[in-house]
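Shown here: the complex without one of its protein chains, the others still in place.
Take a look at chain A:
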């Protein structure tokens, strides 16, 4: 009788294996036995063996040697062999395998088999893995079955046709007539299949869509029948009559009503009816309501209906079921731009969802809250967002901070509020903000001129409380360096002033300098701030001098360079110190860009306007204005202060033309002898591929008898053959 183990027994043995290795061994033996059985003549065991192989396949082991066996079994006259054969085909063969073509003939024959269960196998398999070629071959058969068969076969033929249309869209035309007549069927299975097929046809072909718009009244009638019908035990799910069919009809009506006034009008009443009569206490009803809402929002509905739909979503937000809250928010997200006011009405509930336990719900609530920020609600909504930030899951922090910054930038009611908000974020989540936050905040602070005193007070307090958040510490250092005099004055209008001495402030900066928590960039800020204070304090300049000289031998090259330069500022250029370290001008975010060159063999530092701000703060933290010569741009290891500098700037361009490139070569010498006895030449190469007309100003700075001088000359046009 059946040779080899039964599949149950084999499964038991496999499960009994204690290790992966043991299991592999068992499987190898079993597969060998199965292969041997396959090679033998028909002995009534083939279906058992294929079933065993399919189990092995599901565990993840290779089973391709069973493919031909599937083909053989499908061709068998025995039902049980066909059943397993078709199952095997669906699991082991897909349209990419060559063997799949071999079953086309069997499928064709089985589609006309006397037993509907055999027909069913063929339909199921074709609808699951039929290739485009098989579909073309068998489409006429399917069409025949769509028209003349029992409901069991018709419903399967309809879905098989759906698969065919997905594979070979042109065949849609073949099925259109039959699908139309299927709408008059009473059988739910057939009706469902018909609606799915018609949906597919309409989605692919605008003419078919136009045709089926005429079927809207019929669809409305069917839907009404479902909604208003009494209890039907066969199709009832939690009080809803056939939710699957209802949802599909609604979706088809959505496609038919989209961009079409007539069709949309025809379904308005129905949608209102469904929306009000469907019980949403269980998932089935909610699924139907959800589909209704989506349909209302997508077609040309009356405004009253749209409001009703949004209110349904609002109700969903209060539902106990987390799933329903979640899909409510995804839907509201889709319509927040188009129906902004309607969604705003539910802002309170949405904001409450920020406190939900579920991470997915929280994420959706965050997205939606950020989309709902407006000038009107910015203050209250920001409170909620900041509260959320303090307890939000780590994976959402970066997104939340950038969302808050964007919202604050767009709708800040006052500069003070703006600064406070950013500081709050930095205190709560300073580690999760983007790099641009620091220069952006600094730029904001400079523009808020009346708030300098307030800001430096706030930041000083934050700094002495905690120096671990780098972004906050950097801004604090910069502020103290810049506005330290306001701090020391001991008076402030906007907030409680601090009573600090110069030493306290220097202590704070030194703590940052020395702390292992401070990043190199932060220490750079602290050192520069300390230096700046040398012109803002009166008593403790020597302390600053000694700090600066200590760091002149710091291991960190960046700090060392700064310290060395500041040292030089004290020693050799003390007369310039006040000018160099004076208060920064208000930085305009989109300030005109310049390209400044460096001489003395240095390479070009081509800076774009926006990068400039970053560059300024991180590199030297000093003034870098058009009109002031910068004498201390040095390279590590070189001697200090070249004797002259050459500046070239583009005039009357708000940004340097992108295509133009400047290259400065090294000057021929460092010193020009007196009395015209020699000269120094420096070549500048200008590449202007687009032949943009240029005006340039050339400024030469040099020292003569210990005086810094400069000469400026303007070049209004270059000789035309030059380009």
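Rule of thumb we're sticking to: contacts are C-beta pairs under 8 Å (C-beta built on N, C-alpha and C of every residue); 3 or more make two chains touch, one makes a residue touch a chain; residues count from 1.
The criterion applied here is as follows: contacts and distances are computed from a predicted model.
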Among "Ribosome production factor 1", "Adaptor related protein complex 1 subunit sigma 3b", "Aldehyde dehydrogenase" or "Anaphase-promoting complex subunit 4 WD40 domain-containing protein", the UniProt name of the subunit that does not appear here: "Adaptor related protein complex 1 subunit sigma 3b"
Touch criterion as defined above, residue of A:40, A:115 or A:276 at the omitted chain: A:115
Option from A:38, A:244 or A:573 whose C-beta touches the chain left out: A:244
Per the touch definition above, residue among A:40, A:80 or A:712 touching the missing chain: A:80
Per the touch definition above, residue among A:284, A:351 or A:366 touching the missing chain: A:284
Residues belonging to chain A that touch the chain removed from view: 8, 11, 15, 44, 51, 54-55, 58-60, 78-80, 83-84, 87, 94-96, 115, 117, 120, 123-124, 127-129, 152, 155-156, 159-160, 162-163, 166, 188-189, 192-193, 196, 203-204, 206, 209-210, 234-235, 237, 242-245, 247, 251, 255, 258-259, 283-284, 286-287, 290-291, 294, 322-327, 357-361
